[in-house]
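Here the structure is laid out as structure tokens; the discussion comes afterwards.
For this view, one protein chain was removed and the others were kept in their places.
Per-chain numbering from 1; labels A, B and C assigned in written order.
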Amino acid sequence: MTLAVLLIVLPLAGAILCFGVSERAAKTVGLIASLAVLAVATLLAFEFPAWTTGAFWPNEEGWKLFTAFGVEFRLGTDAVGVLLIVLTAVLIPCSMLVSFSAITQRQRGFYAQFLFMESAVMLAFLARDVILFYIGYEFTLVPLFLIVAIWGGHDRRPAAIKLWVYSFVGSVISLVGFIYLAAGHATDTGTPINFGVQTLVEYGQTLPASTQWWVFLAIMGGFAVKVPFVPVHSWLPLAHGEAPTAGSVVLAGIVIKIGQYGALRFAFPMAPEGALALAPFFAALALIGILGMSLVCWVQNDVKRLVAYSSIAHMGLALLAMFAFNVVGMEGGILYMVNHGLSTAGMFMCIGIMYERYHTKDMEVVGGLMQRMPIWSVFMVFFAMASLALPGLNGFVSEFLCLLGIYTADAGMKTGFPGILGPTYAFLAALALVLGALYVLRMLQKFVFGPLREPSHGHGGHDSHGPHGHGNHAAHAIHDLNFREIVAMAPLAIACLVIGIWPKPILNVIEPCAANVVAPYVKLIERDLANRPRAAADVDAITATTAPTAAKGAIQ
Amino acid sequence: MNTMTPAILAATTNLGPKFMLIVPEAVLFVGAVLCAVMGLSHVRAFRALVPWVAVVALIATFATMLKVWTPEAATAAQLPMPMLGKYIIALLCVVGVGHVLASIGSVDRAVERQVASGTGAFDPVRVIQGEFYAFILLSLCGGMLLCHATDLVWLFLAFELCSLPTYVLVAIGRGADRSMEAAIKYFFLGAMSTATLLLGFAFLYGATGTLELSAMRESFQMQAQTGGIGSVAIVGMLLAVIGICFKLAAVPMHFYAPDVYEGASSPVAAFISFVPKVQGFVTLIVLLGTVGWSANGDSSIPPVIAAVLWMIAVLTMTLGNIGALLQRSAKRMLAYSSIANSGYMLVGILAGPTIGIDATLLYLLTYGVANLATFGSLAAIERNGHEVDSIDDLAGLRVRAPMVAAALAIGALSLTGIPPLLGFWGKLDLFVASAESHQRTLLVIMALNSGVAAFYYLRLVAMPFVQEATPRTQGVSPVPSVWPRLSALIFAAGCIALPFFANQLKGEAAAAARTDLDKQATVAQSVEK
Amino acid sequence: MTGIATMMNMINTINSISIAAAPAATAATTAPMAPAMPANIQVTLALAIILFAIGLVGFLTRRNMILMFLSTELMFQAAALAFVAFGRMWMDLSGQLMVIFILTVAAAEAALALGLVVLLYRRKETLSSEAWAELKE
Partner (left out) sequence: MGGTEGMSTVAIIALASAFVTHATAHTPTASMEPALFTTLALALGDGAHAVVDGHAADAAHAAHAASGYADVGPLHFVKAVANTDFAWLKWMLLAPLVSVVLCGALAMFKVKSRMPAVFTVAAFGLSTAMAIALYFQFGPTLFETHAPLTVPFMDWLSLSWGPAPFQSFTANLGFYIDGISMLWMLFVTVLATLIALYASEYMESDLKAGYARFFFAVSLFVASMLILVMSDNLVGLYLGWEGVGLCSYMLIGYYATQPGATAAAKKAFIMNRIGDLGLALAIFLIWTNYGTVQYDSLFQAIATTGSEAVQGGWSKAAIPFLLLLAVCGKSAQGPLFTWLPDAMWGPTPVSALIHAATMVTAGIYLLARMAPFYTVQAIGGEWAETALLTVGWIGCFTAFIGATIACGQFDYKRVFAYSTISSLGYMVMGLGVGTAFGGVYYVFTHAWFKALLFLTAGAVMHGMAGQVDFRKLGGLLKVPGFRLTMICMLLGCLWLATAPFSAAAESKDIILLTALTSDVQQVRWMGWIGVLTAGITAYYAFRVWFRLALGPVKIEPGADQHADHGHDDHAHAADAHSTHKTDAASHGGSGFHPHAPGLRISLVLTLLAIGSVLAGLPSYLEHSQGFNWIQRFVENSTAKIRAGDGAEHALILGRDAHSTLFIIATSVVVAGFLLAWILHAKNRALGDRMRAFMLNTTGLKWIPLGSEHGWYVDQFYNAIIGVPAWLGAQLLAFTDRFVIDGVVVAAVGRFPGFVARVFQPLYTGTVQSYALTMAGGIGLIVAWVVWVWLSGGAS
């Protein structure tokens, strides 16, 4: 039972255990199980040998259960996967800690769902087989649906149903893409069908451009629902608006990341020509997401919807940077995934804690909470500044690298990674810096600073909605954060600060993985640029000797 | 004027090995008779034993099948698809046990209660439990015999043996008017479709002059090489396909399904949503085996029939799925879902012999198990004495019947194709089959359909767990007898556990799909698996 | 009436095809030598098809359940006749063999059908199938 398999089985065992114990004991059992998973995850991180080489580890061939279907139980992940695993392992206990006092009914089911989700997410991040990834990716849907549908807010059912249908259709479309690729591989090479990621990646890159176009559209289209890209994003604000605090934290911190991880691990390597051809289309969608959603955030009054829209904008920038097809952009995109997971999860926790006390998310009704809850407002301002990309915090490092990546995409051949995104994308994307400040500061001004405003019916009054309302919450004074809540949020805050000030270790880890993903694109773009008339300046740059050495340099 | 064609003579001589193979069916037949007889006995204990006799008979059949059905015996009997029988018998036995358990306690409940309380004297005429289980076993026996068919007569007889008992089951399943109406509809439309099937057989006979399937295949091969299969054969095949579509509840012939499944009692509905499908698909595979596939070498059925089947598959999937969206009654919704699943399985048939048929056979298994989990859990609950029908009755089931709610949810999730469960592997196999046989449009249509399906199956998951109990659902409670709940639970557990045996199941299905042409391959493959 | 019209042209088309193509098909096959299609086989075949059509139309138009059953029986016999016709064409007895089995099965169906009809009649005192239309969308 190697570490990787333990990482998948342990949360399952924990979940089943959660069902066994009494309602009151459920939360402690849940917490212990998730902390155990955290321990295993950190152990895996320490034992992980390929921190600097970007290679995949542990490539163990596990149980031979589904070989007839071409599905090998191959587990393996590279540095980015381990980072996301550790992020998940940290977020789940934190989200549980935050919801101890928030959730009072069906607690056994609540904590079990989180552990089910955790095991599914771990499987998704560890899978080296496309269908194994699909199993993990798809199975996160059931616990997430139940969390939003049972413990959610006022009109949680439509939100949960929309979440379910959107994600299911999205993942089925990706599955069609995978199967089309695997079947093509099986018929061409005559071998029985095989869903190994490596085989599909090698086969995918040999396909003619037109088929790669379709394959990329299918796979990326499926993940676009989860990222989410603009036209198919409307499930996210609804789901966040209705999910319980812990649900929002997990949804923003982990579930969105699987979509992006899928795009990074499967869509880009498997159909590079398709990615190149569709890059302008998806980049334009990302841009609309960044600018449009930031403006929409600016006028929201429901703070959870505001943060939800803001994560669409952030993810848009991360994906745009990935479409720049160079190491800086890809690295910025990957780091953005981790940073967004930390800062947005933190913000949702703050909002959740406030919601627990005031039972409203409307910025018009509640405000100036600095007088009432100073420590809470320190955390709130800290996470807001992290998501605002303030230098010195983690948001800045990733946003700066993303923008730099988009710029290098236009810098012609000398950087060794010529991109196809023109300068217009770069300048419009840079507006994200200012637009990002607009809505976050408006929220802070209404929520944290300014005169104290509290809901008219007094705080702690019985809340009219939701079965999980807090019963006859005695009208007691609003108290600031208690120790449990601080412990829940402290690790995220510390992580934000450390990554902001000392990003070197994480950047070194991500760089080889980013280089591997981007490697096939250099030759393709060079070929495109060579047969497309370019400005005089770039033509002689192409003849410069830098390009080939760069490509070689990047690959080893 | 030659009095007896050589083919008929040949058939009568090598009856020995064929008889050996039908021993399992014989055991089942005996079991059926026993059930019928015991059902009429005055002793209440004997009557209570009837379902258990049925179960024992099924288990015995399974055992004898394992012993009797060896590859050598199968090839000796020159069956068109030697190992198909073994797979189908195993499948029907296992799911048959589930049906029997699901219907324990639901038949003759009123009569037994009167007899137990002494208010009414026992009257053999009013008791139907015996016939009920007998007919179940007979129908299963018919389904199993289909696989032994080497000529059209046997095929037709087994076909009828399988479908006639189902008409009766629908009628006697539940005393209410609704089941009567369902029975009459089912019977008449069934009879019409069987007549069409028979006319199709007639034309096939007309085109080839023989009833022997192997002889037919050779003559079709001849016709294929010399300028294509005759138009009489094509018309015959079409009519046969249309006849079979009724059994599969495929599009032009699916209109009966919602009413009949709603009318019949839940265990019977579970039965008639699964066994006729097995019957239809086996007959279709046998017929297509003669007309197409191995017949003209490049394993493709005549384009006309392929086009018709393609249209039927797409229409069935789509109409089945979107039809289910509007339903408020759980059984009608599951009826539409069974129509849609037939559509998926037709895609397997279209994908051709090597990869398609074993995908369909495997999906039959996954559908059977998931179907019993869902229909079984409906059978296991009642609302103050009456059958639970509308979805609103399921609200908050988690509180009143946690086990049944779990079984229903797991069954629904497996039907949707949520990965770790068995349904996903069936669907994956179908997706791969259609992709490998270059049916790209079918692949996309199937994906979209399963997207739509995810929406209405979600209701079966959300109602029991997410919805709060409403005053209307106060009366909902598990059925007095424990067995329906247990059977639903067992099959729900099957949905979760069976994927761990996915390799063996796929191996069995693949073996079953091998036609007699590569005899040696069959023997080698079954050993290696 | 339109239903019947479609039925008629459908039969003619099958008729024309089978008659026209049959000889060609039979001539070509080298399997057991099928004799040329003598005129009377065509006639019996046409009769069989017409019978089938009548049965079908009867089933569609009649409301009385027993008459509906009779029309399905008629369709069965039409198929049997087709078997006999083709048997005669191929000078092969297995067609007759099939007919015998068809008769037995038809008998079984008859028993079952009448049982059901009696059951329904006892319930609603009417033989019309219109009475039984509660189960609908």
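Everything below uses one rule, namely that contacts are C-beta pairs under 8 Å (C-beta built on N, C-alpha and C of every residue); 3 or more make two chains touch, one makes a residue touch a chain.
This is a predicted model, so every value here is computed, not measured.
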Using the contact definition given at the top, list the shown chains touched by the missing chain.
A, B, C
Cross-chain touch to the chain not pictured, restricted to A:L75, A:L403, A:I420 or A:L492, is A:L403
Given the contact definition stated above, which residue among B:T196, B:S342, B:T473 or B:T515 touches the chain not shown here?
B:T196
From the listed residues B:L21, B:L84 or B:V308, report the one that touches the chain absent from this view.
B:V308
Which candidate, A:A102, A:V378, A:V498 or A:L524, sits in contact with the chain we can't see?
A:V378
Of A:G62, A:P280, A:G368 or A:P491, the residue that touches the missing chain is A:G368
In subunit C, positions touching the absent partner
3, 6-7, 10, 13-14, 17, 56, 59-61, 63, 68, 129-130, 132-137
Identify the residues of subunit B touching the omitted chain, counting contacts across the whole complex.
184-185, 188-189, 192-193, 196, 227-229, 231, 234-235, 238, 242, 246, 251-253, 255-256, 258-259, 302-304, 307-308, 311-312, 319, 321-323, 325-326, 452
Residues of subunit A (touch criterion as defined above) contacting the omitted chain
162, 165, 231, 234, 238, 292-293, 295-296, 298-300, 327-328, 331, 368, 370-371, 374-375, 378, 385, 390-392, 396-397, 400-401, 403-404, 407-408, 410-411, 414-417, 422-424, 426-428, 430-431, 433-434, 437-438, 441-442, 444-445, 448-452, 501-504, 507, 511, 515, 535, 537, 546, 549-550, 553-554
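Quick note on the criterion: only the chains that are shown with their structure count from here on.
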Rounded to the nearest Å, the gap between Cα centres of subunit A and subunit B is 44
Can you check the complex and tell me which residues of subunit A touch subunit B?
64-70, 131, 134-136, 138-139, 141-142, 145-146, 149-150, 157, 160-161, 164-165, 168-169, 172-173, 175-176, 179-180, 182-184, 186-187, 193, 467
Touching residues on subunit B, where the partner in the complex is subunit C
1-5, 7-8, 151-153, 156-157, 160, 164, 167-168, 171, 177-178, 180-185, 187-188, 191-192, 194-196, 198-199, 201-203, 205-211, 215, 218-219, 222-223, 226-227, 230-233, 235, 258-260, 262-263, 326
Given the complex with subunit B, which residues does subunit C contribute to the contact?
14, 17-18, 21-22, 24-25, 28-32, 34, 45, 48, 52, 55-56, 59, 65, 68-69, 72, 75-76, 78-80, 82-83, 85-87, 89-95, 97-98, 101-102, 105, 108-109, 112-113, 115-117, 119-120, 123-124, 129, 132-137
